[in-house]
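Questions regarding the structure given below will be posed in turn.
Excluded from the complex is one protein chain; the other protein chains are retained at their positions.
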Amino acid sequence: MSSSQIPVAVLGATGSVGQRFVSLLDQHPWFKVVALAASDRSAGQKYSLATRWILDTPMPDYAKDMVIVPADIESVKAKIVFSALHTEIANELELQFAIAGMAVCSNASSHRRGEDVPLLLPEINADHIHLVKTQRRNKGWSGCILTNPNCTSTGLTIALKALDDAFGVKGVFAVSLQALSGAGYPGVPSLDIMDNIIPNVANGGEEEKVEWEPRKMLGRFIEREAPGTRIELADIRFSVHTNRVPVIDGHTVCASVELARPADPEAAEAILRAYAAPESARELPSSPRPVIEVRDEPDRPQPRLDRFTGKGMTTVVGRVRRDPILDLKFVVLSHNTIRGAAGGSIYNAELLVRENLL
Amino acid sequence: MSSSQIPVAVLGATGSVGQRFVSLLDQHPWFKVVALAASDRSAGQKYSLATRWILDTPMPDYAKDMVIVPADIESVKAKIVFSALHTEIANELELQFAIAGMAVCSNASSHRRGEDVPLLLPEINADHIHLVKTQRRNKGWSGCILTNPNCTSTGLTIALKALDDAFGVKGVFAVSLQALSGAGYPGVPSLDIMDNIIPNVANGGEEEKVEWEPRKMLGRFIEREAPGTRIELADIRFSVHTNRVPVIDGHTVCASVELARPADPEAAEAILRAYAAPESARELPSSPRPVIEVRDEPDRPQPRLDRFTGKGMTTVVGRVRRDPILDLKFVVLSHNTIRGAAGGSIYNAELLVRENLL
Amino acid sequence: MSSSQIPVAVLGATGSVGQRFVSLLDQHPWFKVVALAASDRSAGQKYSLATRWILDTPMPDYAKDMVIVPADIESVKAKIVFSALHTEIANELELQFAIAGMAVCSNASSHRRGEDVPLLLPEINADHIHLVKTQRRNKGWSGCILTNPNCTSTGLTIALKALDDAFGVKGVFAVSLQALSGAGYPGVPSLDIMDNIIPNVANGGEEEKVEWEPRKMLGRFIEREAPGTRIELADIRFSVHTNRVPVIDGHTVCASVELARPADPEAAEAILRAYAAPESARELPSSPRPVIEVRDEPDRPQPRLDRFTGKGMTTVVGRVRRDPILDLKFVVLSHNTIRGAAGGSIYNAELLVRENLL
Partner (left out) sequence: MSSSQIPVAVLGATGSVGQRFVSLLDQHPWFKVVALAASDRSAGQKYSLATRWILDTPMPDYAKDMVIVPADIESVKAKIVFSALHTEIANELELQFAIAGMAVCSNASSHRRGEDVPLLLPEINADHIHLVKTQRRNKGWSGCILTNPNCTSTGLTIALKALDDAFGVKGVFAVSLQALSGAGYPGVPSLDIMDNIIPNVANGGEEEKVEWEPRKMLGRFIEREAPGTRIELADIRFSVHTNRVPVIDGHTVCASVELARPADPEAAEAILRAYAAPESARELPSSPRPVIEVRDEPDRPQPRLDRFTGKGMTTVVGRVRRDPILDLKFVVLSHNTIRGAAGGSIYNAELLVRENLL
């Protein structure tokens, strides 16, 4: 490990999001993976033997011979832990790691609604990271918990941010067409999705997340004297339908948007194309380049063709057009296990380091 | 042919919708297929040799040895012609058949907007069929042109009719997930849709159809002295996104609806379940039984599991729930090549017979 | 229940093969379902509530309100029990039902290799059913156990039987492309099979079954004084590769065959087309009509288009051609959950009744 590298760990390293963490952390310029943690069933085995690798890029060499450790604070010694844990487990376990002084960058939904927990997409609300100071004061721990949003909220919220800054967003109808990898592994049985779509995700909960999370991320960070620092939820109404479709990676969202200051599609496209991340989030190793790509073709973005735009970190928008009822309609695509999960958590960790909050 | 059977023909009989006509007309109690017409390239060949059959039910025996005739009024002698022609060809050719005294039941979009052309879903607007009297008077022909709507409009409009009668529909956001068979054969290349969705259908035109056609079908039939009889378009606003998904048959639509008299989901479900077709459309051979089926499960309707409900003629609705912005959200499924195409045209023809308008 | 109807039960009624039993037994002319049995977890619930129905034909009305009973001889009182149990459970449980006097028609592999257990495809080895007499004598029970083969063995063996009778089969190379439903539900995860094939089935065991089972079914039934009655395995060598492919239903097998008396493809096609079941198996309710269908097209059979031939009971053969090394090459298709599983067990039961062996 070079002296400048920060020791990190992955919790839930054998699952589908865990594998993305392992893959994206390969040769990371700042982070060095020192522990891969998983359930007791896998602990003690070599990562290459305990993992049913499902990515189409090969397992990185560094990980193959690492011996999996239990996901507890005795076994995992790192400065940052990336959590790909299931929600039920994450809730309690992430607290323990924070108490033990580690920075938890979590992909689980457990703590997203915490009043002092940043729900972060650095390219749009990098300032929210300062909530960790409040969190540390409130909780009395030296670690912290940072969260990234639901994979379906991710791309949609980034596109909305650009529009909100320019025109003010008041209401959003959104319908998702979500990829299979969002359900983890083994996830969706093939007999359920071949020649089929499922008009609900996880049989509940997903729509509520996508109706609430963007409001926190688009909300205003209000810095006050303790304990008054908080996020004021954005005053935007959301109506969301979620669907599962037979696509491996890449969530598509069809959105209709009401604006405070109506704009025509050309103006909106220009705003989306010109959108730049806050200064602190621009030049990090995982910064999307560009943040938003706008496609001109009448039938793009498409998940298979566009999900790897900007190495899977870019939000791709297309079909920006007038909405016959509200103001604008468009389509958003985001890679759900890269920008919407593992890549997002890593980007959050990079921002934490950049802001000297580690 | 029994004395009571009506001679019918299929135009465009070798294509994907044409095949559905051939299949659904097998052993029809009222109709007897006397001619299968297709392009000059196929004319003169046996149907079984000229057709690349793509349905998973076998080609009916009656059709196998029929010799395909050209799609012109010299070659086709029938009382009713079912048109599965492409729009470009249908426009002119359907007129010729009507002039020649035949009843054209068309699946093409060419004449749907004609002021004196019924756009029919018998279970909701059977009364509109009387527009053919005006049509005959205006055009001076003894034949007629009847149309059925776009396959994506079909299920959505049927569900909206039940709600409109009970609560008044004012606005609709709809996002479709449309099956491959809607694009005909060869249609969508496999490399375009495997592990993918396409966020536009036919690169344009589809959304406009679904934003307009329901307004005509839900509109009021105003009978006046000639030439005043007409359809008054329903005053409902529509915003529609259309998508192509890797499903063979069955179009799914996610809808959010604004009502004049807000209703809770339970009341809406009861209304949908109780919906009955107008008396004249209830007991026809192709009448859907039931018109609408409401599913209780959190993840239905699904195209693969529900598309054959009521032999593919029933509209299946599920996930009726509150909409956080408007009033109700729900999901609609309809078999696009049965209820949404060939089955719909046949149902229209049955109503024409039933109303003594042939 | 009409006086002539025989009470039957389904064990493992909620699974994928169990559902096929429930569906195929709907309005069966001889059998009346009196019990649906499943694991203790489901017992006590209504079938419609306990079952995640995955067939695209609706759940039969008769089954919906039946209360699931435990799969034990106290709870299940029937003359015939159809077993869709997993192998591990089937092994012991089927014995108990046989001891209790019931005829067990099993789709499980547990007892297929039993020396006194018929492994039956009535259209080819109906005479083997008389092995149940030996079985009853050996075991001292009044019930019996009948088995049907692995779904991949099924179609292949039926085609081979016709060729063996006419030309003598000496060796077979076979490569399968097997459908997802063969793995049950939830079975194959979608992430494993989308845009993919898996070059092994169940990670072992499948190839050995397909290399052995046809030899028993094509073997000679040698009737001797007790305990000498037995099946002499056919002297045919098999080499089998099995693959899983993204197809819902319908197993395809590519076969190359060595014959004792070489035949040209035309002669082989004629023999396959003319193949008739043994007299006792010809006119049963589930008898395939025809036993074998031979397709002429260069690209058939195909699972989606041909699996329902003869209501899913017919074996479809195509591409009969010379093999450059052996004698003949061809392709066989069989519906794996109808002819290859539930339909096969029911056909076996019908033969048992027909032969007065119940």
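A, B and C are the chain letters, set down in written order, and residue numbers restart from 1 in every chain.
Everything that follows uses one rule, which is that a contact is a pair of C-beta atoms (placed from the backbone, for glycine too) under 8 Å apart; a residue touches a chain by one contact, two chains touch by 3 or more.
Since the structure is predicted, the reported quantities are computational estimates derived from the model, not experimental observations.
Undergrad: Which of A:94, A:116, A:164 or A:195 touches the chain that is not shown?
TA: If we include the chain that is not displayed, A:195 is the one touching it.
Undergrad: Looking at the whole complex, which of A:107, A:252, A:309 or A:334 touches the chain that is not displayed?
TA: Checking the options A:107, A:252, A:309 or A:334, the one contacting the hidden chain is A:309.
Undergrad: Of the residues C:72, C:211 or C:355, which one touches the chain left out of the display?
TA: Result: among the candidates, C:211 touches the missing chain.
Undergrad: Of the residues C:27, C:203 or C:356, I need the one that contacts the missing chain.
TA: Checking each option in C:27, C:203 or C:356, the one touching the absent chain turns out to be C:203.
Undergrad: Touching the absent chain: which residues on chain B qualify?
TA: Residues in contact with the chain left out: 16, 54, 180-181, 185-195, 246, 248.
Undergrad: Which parts of chain C face the unshown chain closely enough to count as touching?
TA: Listed in rising order, the touching residues are 171, 173, 175, 177, 194-200, 203-204, 211, 237-239, 241, 243, 245-248, 252, 254, 256, 298-305, 318-319, 323-326, 329, 331.
Undergrad: Quickly run down the residues of chain A that touch the omitted chain.
TA: 53-58, 194-195, 304-305, 307-309
Definition applied: only the chains that are shown with their structure count from here on.
Undergrad: Could you give the separation in Å between the centres of chain A and chain C, each centre being the mean of its C-alpha atoms?
TA: 48
Undergrad: Once you find the CA centre of chain A and the CA centre of chain B, what distance in Å lies between them?
TA: Whole-Å distance between the two chain centres: 42.
Undergrad: Which integer distance in Å separates the CA centroid of chain B from that of chain C?
TA: Result: the chain centres lie 41 Å from each other.
Undergrad: Name the residues of chain C that each touch 2 or more other chains.
TA: 54, 194-195
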